[in-house]
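Removed from the display is one protein chain of the complex; every other protein chain stays in position.
Labels A, B, C, D and E are assigned to the chains in the order they are written; within every chain, residues are numbered from 1.
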Amino acid sequence: MGDFSHLNRTGDAALVDVSAKEATRRIATVEGKVTVSAACAAKLEDAAVAEIRSTARLAGLQAAKQTFQLIPLCHQIPLTRVDVDVGFQPAARTFAIRVTSEATAQTGVEMEALCAAQITGATIYDMIKAVDPSATVGPFHLAEKRGGKAGHWTRTEHQP
Amino acid sequence: MGDFSHLNRTGDAALVDVSAKEATRRIATVEGKVTVSAACAAKLEDAAVAEIRSTARLAGLQAAKQTFQLIPLCHQIPLTRVDVDVGFQPAARTFAIRVTSEATAQTGVEMEALCAAQITGATIYDMIKAVDPSATVGPFHLAEKRGGKAGHWTRTEHQP
Amino acid sequence: MGDFSHLNRTGDAALVDVSAKEATRRIATVEGKVTVSAACAAKLEDAAVAEIRSTARLAGLQAAKQTFQLIPLCHQIPLTRVDVDVGFQPAARTFAIRVTSEATAQTGVEMEALCAAQITGATIYDMIKAVDPSATVGPFHLAEKRGGKAGHWTRTEHQP
Amino acid sequence: MGDFSHLNRTGDAALVDVSAKEATRRIATVEGKVTVSAACAAKLEDAAVAEIRSTARLAGLQAAKQTFQLIPLCHQIPLTRVDVDVGFQPAARTFAIRVTSEATAQTGVEMEALCAAQITGATIYDMIKAVDPSATVGPFHLAEKRGGKAGHWTRTEHQP
Amino acid sequence: MGDFSHLNRTGDAALVDVSAKEATRRIATVEGKVTVSAACAAKLEDAAVAEIRSTARLAGLQAAKQTFQLIPLCHQIPLTRVDVDVGFQPAARTFAIRVTSEATAQTGVEMEALCAAQITGATIYDMIKAVDPSATVGPFHLAEKRGGKAGHWTRTEHQP
Partner (left out) sequence: MGDFSHLNRTGDAALVDVSAKEATRRIATVEGKVTVSAACAAKLEDAAVAEIRSTARLAGLQAAKQTFQLIPLCHQIPLTRVDVDVGFQPAARTFAIRVTSEATAQTGVEMEALCAAQITGATIYDMIKAVDPSATVGPFHLAEKRGGKAGHWTRTEHQP
């Protein structure tokens, strides 16, 4: 249906048929953040940040591998790399999240990076919500990807 | 550690011990959105929106039930309600997501609503990314919750 | 929508809200079968039947516990009993499957019994398909249930 | 044990060792149905059918990807295609289900198609069971498969 | 069959029927260890131990919640507490593992503690196996449990 590849000829949601595509090297990077209140940021000592970061990174990593079960129209992709970076920037009251996923596959690995980044963010929120339930999780966006028809792609922000 | 309930006395990430807490009625509402480009919004005919919405709602609902497996420090909570609302607002180029979860439980259901909302958003992104890879997913925030020590809570935006 | 309880007021598929319902004792029995060819039945010696039966029973039991992840609109129900019976009837060339599930819950356990019975049947098929790929799996039907508004219910066959 | 490939030399249920087999293109189609009462069929307006169909198709698609976790002796197969077709035939009071799965793999993809078809059927039953608990799910059978030693195979019905 | 509660009257493996049992407070503690070579122990600096410990604790915690999917005859038990302790004892070249699980349930939580302890141990092994593939994981044993018919039980070592 139009250019929406996950809608088939009859307009139904469908797994894209990748049977005839060759497996090539695919890389995707997703960025996002969790923003906390000034009061919460002030309470976040280094040891707490370290433990939150460590827990959230692992949750994100695990989520990347479960993407095919979370997103209905995603294929099972054997990931060869998942880098989950989490950094806390006190001045900006922000946990910055950056995930890169990679595989040799017949389709892209954007969703694996996005699921990992989102669950990383959700885990951070889980661990600070007793102090700051108003914290925001996201936004998340694809920053860059390589491989497939599009080749090397980097994001252009939407015009307002 | 401080007020971060998921860090125990030695600063380790830990499941909060809820053994001695009574199960009470818990409700949480999380809101979020997916913002697409003007070009993408223009291509989103009603039938496509309907199918995207339907697919994303189900993915979110399923994710709510898998929260205990996605978020390391979440308990297994038997949800009695999960409402996933998705509406497309063409003028704002936005899919608005709103999830309410409910359970009679010893701990809150915020994370169930957040996981559902995020995976709903990720599924929308998955279905429009061929047209608009630059779309943003989120931000997400807890809008309201009921039950537990805090009683009825509604969000106050962070001051800049 | 009409009497279809899984469609909400706007016609969307939805988890039934059971928040206000009391947990009561629920029991459901599902029956089904796998029918094999005469040639396959002849090859099924006792030892093979025993191993197929044992493997299929466990697969069914595991599936009962995963129902909430398999069926989008099912709640997470903590089962207190799952009986999976499998008997081979050589004359009828049939593996007869009968599953009873039980829980104290706010909603019924029919789907848990059905998922268990179906995966039991699928596992039997998996183990005999090299000999008889034409075998049929099913039909399955709810034979009986107890608990909830309907009380004790037993099946009436559809009139042709 | 005899020709039952999932029983090893000592008669134990076992994963078939496919280490030495070459990955080739595998396709399988499974057909099945859900039969409802005349009263239920009469209540099934187009909008309800559309929502049931859409929910059941996605449940089936997800199940295909989880086959290796549902069926003990199935390998993890990275599917490249899963087509789930569901059509309602009012006169026959029947939801007809047809699933085709495909992969380049060392073993067949029949079980992936069967699990998808069965969970599609179970989801349909879940959504109509408040109106028609006596509905039947199945039977299901492999209609056709391609690839592997057997080449192109189509089903022959069992002789009575 | 005899006193083996997971074998039913006909000797089949079966989920114990706990439908008529009352939910009471259950606690179980499992202990185990991972033993590494002297060379490996010498290389394990504090920072490495901290990261291994943190990763392994989370893996164990997650495994506790997945016990019902890992152990065929285990019920779905909503855990209210899972404490995973990991300590490295350089002189003994040993990672000591101790897990306590708790729930209000109709059956015990020993298996939840055992699964958590074993996956904690396996994750430690995973992270040191490049240096010491000969390391041993286990043994594990139930140290103590409370609740149920047996009341408070503490382990007695087997006589040789």
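The rule is short, and it goes like this: a residue touches a chain if its C-beta (ideal position, glycine included) is under 8 Å from a C-beta of that chain, and two chains touch if they have at least 3 such contacts.
Keep in mind that what you see is a predicted model, and the values were worked out from it rather than measured.
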item: Selected residue (touches chain absent from view) among A:Val16, A:Val36, A:Leu61 or A:Ala143; value: A:Leu61
item: Option touching the unshown chain, where E:Ala23, E:Ala96 or E:Met127 are the choices; value: E:Met127
item: Residue among A:Asp17, A:Asp83 or A:Glu144 that touches the chain left out of view; value: A:Asp83
item: Hidden partner chain, residues of chain E it touches; value: 1-7, 11-13, 32, 35-38, 43, 45, 47-48, 51-52, 54-55, 58-59, 62-63, 66, 69-74, 93, 110-111, 114-115, 118-119, 121-123, 125-131, 133-142, 145, 150, 153, 155-159
item: Residues in chain D touching the chain absent from view; value: 12-15, 17-19, 21, 68-69, 72-73, 75-78, 106
item: For chain C, the residues touching the chain missing from this view; value: 51, 54-55, 58-59, 62
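Methods note: only the chains that are shown with their structure count from here on.
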item: Distance from the mean Cα position of chain E to that of chain B, given in whole angstrom; value: 32
item: Separation of mean Cα positions, chain B and chain A [Å, integer]; value: 15
item: Overlap residues in chain D, where contacts from two or more other chains coincide; value: 51, 54-55, 58-59, 62, 66
